[in-house]
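There's a structure below that I have some questions on.
Of the protein chains in this complex, all but one are displayed in their positions.
Take a look at chain A:
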Amino acid sequence: MTDVDHSSWHKVTVRIPFASEKHAVIAKQVIEVDKELQPQAVVRTIDVEGDELVATFTTLTVRLARLTLNAFLENVDLVIRTIHEFGEEAERGPQRNAL
């Protein structure tokens, strides 16, 4: 991609704390697989800092910032609920002899 002047674009940063760094890394690995639908108008970075998931969205328009952030939060919410539902059992390991 050629160098685009992002100085007039809109930038949103979101920090989401997790129970542990391990869970934050899981969230990062799960969400970053899907590319942004409009890469020429939305630039996304996802990192883990400590036990926080940090995402920044640099977008061409305010509307895109709203849409992208909304979709991202919906996805993070789904991942968090999945970890909440299954995380403890996953951590405990197999409890009884397998079938």
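Definition applied: a contact is a pair of C-beta atoms (placed from the backbone, for glycine too) under 8 Å apart; a residue touches a chain by one contact, two chains touch by 3 or more; residues count from 1.
Keep in mind that, in the parts below, contacts and distances are computed from a predicted model.
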Absent chain [UniProt protein name; select from "N(6)-L-threonylcarbamoyladenine synthase", "Protein YIPF", "GPI transamidase component PIG-T" or "Trafficking protein particle complex subunit 2"]:
"N(6)-L-threonylcarbamoyladenine synthase"
Write down which of A:T13, A:Q29 or A:T45 is the residue touching the left-out chain.
A:Q29
Suppose we count only contacts with the excluded chain; which residues of chain A make the list?
26-27, 29-31, 33-35, 74-75, 77-79, 81-83, 85-87, 89-90, 93-95, 98-99
